[in-house]
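A single protein chain has been omitted from the complex, and every remaining protein chain is retained in its original position.
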Amino acid sequence: MPEHTWRARGTVAVAAVGALLAATACSPGSGPGGGGGDGDLSGVELKVAAKWTGVEQENFEEVLAAFEQETGASVAYESTGEDTGAYLGPKLEANEPPDVAILPQPGLVQEYADQDALVPLEGDAAAALEENYTDYWKELGSVDGEAYGILLKAAHKSIIWYRPDAFDEAGVEEPETWDDLTGETAATLSDAGITPFSMCGASGWTLTDWFENVYLSEAGPEKYDQLVAHEIPWTDDSVVQSLEVLAEVWGEEDLMAGGNDGAVQTDFPTCVTDVYGQDDAAMVFEADFVAASAEEAGATVGEDALAFPFPAVGEAQPVVVGGDIAVGMTENEGVQELLAFLASPEAQTTWAGLGGYLSANSGVSADAYADEFTQQLAQTILDAGDDVRYDLSDQVPSQFGATEGKGMWSILQDFLRDPADPEATAEDLEAAASES
Amino acid sequence: MSTREDTAAVDPAAAPDPGQGAPQSSLASRIVSRLGSGLLQAVLVLIAVFWLMPTLGLFISSLRSPQDNSASGWWAVLTEPSQLTLENYASLLDNEGFVASFFNTVLITVPSTVLIVVIAALAAYAFAWLEFPGRDWLFLGVVGLLVVPLQVALVPIAQIYGGLGIYGSILGVVLFHVGYGLPFAIFLLRNFFAAIPRDLLEAARMDGGREFTIFRRVILPLGGPAIASLAIFQFLWVWNDLLVALVFADAQNQPMTKALQSEMRQFGANIDVISSGAFLSMVVPLLVFFAFQRYFVQGVMAGAVK
Partner (left out) sequence: MAITGGPEGVSGSGGAPPDTGTGEATAAAKSGRLGPPSWLALVFLLPALLFLGAYMLYPILFSIYRSLWDAAGTQFIGFSNYTEMFTNASTFVALRNNVIWVVVAPIVVTIAGLIFAVLTERVRWSTAFKIIVFMPMAISFLASGVIFRLVYEQDPESGLANAVITTVQDTVSPSAAFPDARPRPEAPLAEAGGGYELADEAATDEAVLVPLVGVQSDELPEEAEPAAAAEPGGGDTLTGTVWVDFTRGGGGEEGAIDASESGLPGMEVQAVSGGQVVGTALTGPDGTFELTGLEEGTYTVRLAADNFTEPYNGLTWLGPTLITPSIIGAYLWVWAGFAMVLIAAGLAAIPREALEAARVDGATEWQVFRRVTVPLLSPVLMVVFVTLMIYVLKIFDLVFIIAPGSVQRDANVLALEMWRVSFGGGNDQGLGSALAVFLLALVVPAMVFQIRRFRRENA
């Protein structure tokens, strides 16, 4: 399916959910969400914390600089490291939280709201959210009807990356359905002596992404939401079925580089290097941001690093989106203004132009993104319409969905190690979900 | 009856020595005669190699490019010495964050070592040579505190620091190390000071010396070796700490250990930074160890049952 081969030019290509929202929900003349204004914040010092480092950090700081210029406030950025919870925990305990934090999971929004650690969006910030975001995204940042967070940066999690020369050697095409993927693509690659998949099992979140895509496609968005809310138990048949589907890959030692043991010991992005640097495998499943690691391993995205949409297990191909949510943690002057600014199409358009960014803001137009790759990504989201879902593991409490060595991460790692008993795994998941 | 032997056992300076004076008939000598000295030597050489190999592996890995490291084991340099490169170190030293963390480590380690030595020396002097009510009980308390796990203090101190506004700062980390290093430091120095001949002190007091003068002129010079042991032990202890930094140092103030730990999540992908960084973090402790090996061994031995 050549039209599904997203080719991107030289630079690290990243995606645009924004395009979808731009097309479906764009209200004419949606202006600045109240960008804060008229230089009336001079002398105000704000602290913003997010996990971004390197280029991502520089780009974000450039966006912050625009706010500084506009308002006269000064904003200091601080990196939280990989584990945002571990960073904020002691800060909160010491009663010294940053003014604005970018949380990697809505689950954390819920947790911190429960601890009274968050300040609800007010005034301009609340208006900006109302104006620029659709209901689904608004609810993501809300707890008990109170809006706290803004989905600031998104990631497209329903694509599988591959090495075209491996596909050529085996003479296979991009699959459209799961059955094609396992029965045809993977099997033929394996016949050709090429290991089909490189797994990133040591990074637990990649495994939850596998599950979410299979589950969303097979059980559908409604059940997906019910599972998020824990309205159906994890022992539900649909969960067991999805685990069985996963086992079609995870249970076949020959389909994964290094077998099951290797799969569970390889971290992200080593798994990407295994495909693009070492040529150990043909495919690796993860989000749009794989592009950066693939380039680092020496591949050119769009030429020798291509991707296809996650194949349909059930009726439709799944579209799972992840992303980071900005919340206010203090009542200091300038916090709401900064949040309003971050929620504005202007700020996010600037960011989109810098690259490595995907917006969920309805006011960010598609041409904010320069490359074709992002636009095609956005198209799949458009096609999925109301069926787009946010990363499940990031919506449940982080103890269950996003903690190293706990909950979904470690249970799915156990399942990858030995996928013999999907029912027992479902029971483990249910037990862990009930506990948190 | 036993003072002589005690001293022999006690003098840690003797510990790393080959024990030349020991009579012929020890157990080891019989083993030697049975197995033959050659076999024993061979076994010991094997153990020594076994002990050196892991460190050597880290060092060589740090001298290879990430590509080489993911393609083959470090021992591949035996056949291809051209793989060796200083690039990892060059890029690490170019990395502001890492260089800053090195200086943070120094900024944390040096002041806490100095503070511990000074405060502990004062207290140890009081415990050893000053008379005051409840002295023995108080000192027993210090002995008891030796084994308190520092986990107990993490939560309470985090809260206090939050209130004081020093949470995340280098000052907070330094003070925490001082607090937790003191029982051992007092214990070690007090035992040493107590062993200084009483006559020396009595004489100094007769001469009308004031306590601070005696402390400075008599005790500190005599206590040199013990203070050196303590200082080196504490220096390495703080330099190598991870847990305290993990909780109390924020991103700008983090020492090397915490900076490296944050790379561990992606061990496979970051092996270039991790191996060279870990080795650099070892350089100072190793230099200190080889330069002051005798004092360090004393300090560690005195730390038995901490």
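Going in written order, the chains are labelled A and B, and every chain counts its residues from 1.
The rule is simple: contacts are C-beta pairs under 8 Å (C-beta built on N, C-alpha and C of every residue); 3 or more make two chains touch, one makes a residue touch a chain.
Computed from a predicted model, the values in this text were never measured in an experiment.
Asks: Write down which of A:265, A:332 or A:375 is the residue touching the left-out chain.
Replies: A:265
Asks: Looking at A:106, A:175 or A:204, which residue reaches the missing chain?
Replies: A:204
Asks: Which chain A residues touch the hidden chain?
Replies: The missing chain touches chain A at positions 83, 85-86, 89-90, 92-93, 111, 115-116, 168-172, 188, 190-194, 201-204, 254, 258, 261-262, 264-265, 267, 398-399, 403-406, 409-410, 413-414, 417, 431, 435.
Here is the rule we go by: only the chains that are shown with their structure count from here on.
Asks: Report the inter-chain centroid distance for chain A and chain B in whole angstrom, where each centroid is the mean of the CA atoms.
Replies: Their C-alpha centroids are separated by 44 Å.
Asks: Would you tell me which residues of chain A are touching chain B in their complex?
Replies: Contact set of chain A toward chain B: 78-83, 90-91, 93-96, 202-203, 266-270, 273, 277-278, 293, 404.
Asks: Quick check: in the complex, which residue numbers of chain B touch chain A?
Replies: 67, 70-71, 155, 158-159, 161-163, 165, 167-168, 247-248, 250-252, 262, 265-269
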